[in-house]
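All protein chains but one are shown at their positions in the complex.
Up next is subunit A:
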Amino acid sequence: MKISIERATLLKAVGQAQSVVERRNTIPILANVLMEAEGDTVSFRATDLDIEVVDKAPAQVERAGATTVSAVMLHEIVRKLPDGALVQLTDDGASGRLTVQAGRSVFSLATLPKEDFPVMASSEYSANFSAPAPMLRRLFDKSKFAISTEETRYYLNGVYMHVAQGEQGPALRCVATDGHRLARIDAPLPQGADDMPGVIVPRKTVGELRKLLEDDEAQIAVSVSETKVRFATPAITLTSKVIDGTFPDYSRVIPIGNTRRLEVDAAEFAKAVDRVATVSSERSRAVKLSLDEDRLILSVNAPDSGAAEEELAVAYGDEKLDIGFNAKYLLEIASQVDRENAVFLFNSSGDPTLMREGNDTSAVYVVMPMRV
């Protein structure tokens, strides 16, 4: 193999590869990126056995071929090369070394045979559809904060992507929850997605997917089966196993009869929560919301460290209510609101509270109150 490739192009491809490989590996080849040069493209393939990413980049291929080298090391080298450099990668099959050359810098990296590289088995996808990048970005960005890290309930360690009946018709829906808060985000169901099985997309995959969604104009080809999900742009293909488990019936969790309505400027609210939470103890971080006629008092009382209080002008017309929340959860859901006011719907101080943006029901958040 002998190729020449732009430093910026190479950096992007290797960057994606090195974030997929696990830092601690018992199988050496899993730390490597597989490079395959043919025609006028080089494909970079990396896997942790659960996720596989393939990035095709344009290059000048003098001699076709394939080899594998450490993804992290190649990335570090390319990152440190000067901007605008042309990088030459030469694999001399016999020596077991890959030569990386740019300007006057020359590196020689150990390789492992391409035959040893595990390629994820291809599978039949039962649904194939195309979705605009901004739509997927919204679905996952607004839900991923609620993904659980708890290992005992492994089926919560991802975003549940499925087809549902939304308020405005059939929807592609993403739900994530850790048992303390929940996010439910809807988007109009793309054509061809009707028969998509519901899948739990793992946290790491959600993180990798995000890198495919930067371009507002891009259309993402999505393929889903019971066990795998694939997202593809013309250049990059991300294939991932899904979490083998049953996502709990979240619909029971979303309150429908909450009547006490609070409307507040989300940014002001978030700043105030952040300010008063400064004095709360590291572990519980409970903030009390005291609601009265058009008035919200946020307060924290931490016996060991101090107390804080702040008043906000809000729209609230129901009876008085005192309710406590974990400050972190409030901040996270408030930061999801970017266009209109945040609307909170309460029932009692012990029941789940619902939050949405204005009257938009395509993104709702549920948060469990805390005893204060």
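Structure notes:
One rule holds for everything that comes next: contacts are C-beta pairs under 8 Å (C-beta built on N, C-alpha and C of every residue); 3 or more make two chains touch, one makes a residue touch a chain; residues count from 1.
One rule holds in what follows: contacts and distances are computed from a predicted model.
UniProt records the chain missing from this view under the protein name "DNA polymerase IV", selected from "Aspartyl/glutamyl-tRNA(Asn/Gln) amidotransferase subunit C", "3-methyl-2-oxobutanoate dehydrogenase (2-methylpropanoyl-transferring)", "FAD-dependent oxidoreductase" or "DNA polymerase IV". One of A:7, A:114, A:181 or A:241 touches the chain omitted from the figure, and that residue is A:181.
The chain omitted from view is touched by exactly one of A:158, A:202 or A:352, namely A:352. The chain not displayed touches subunit A at residues 150, 152-153, 156, 177-182, 248, 250, 252-253, 281, 283-284, 286, 324, 326, 350, 352, 366, 368-372.
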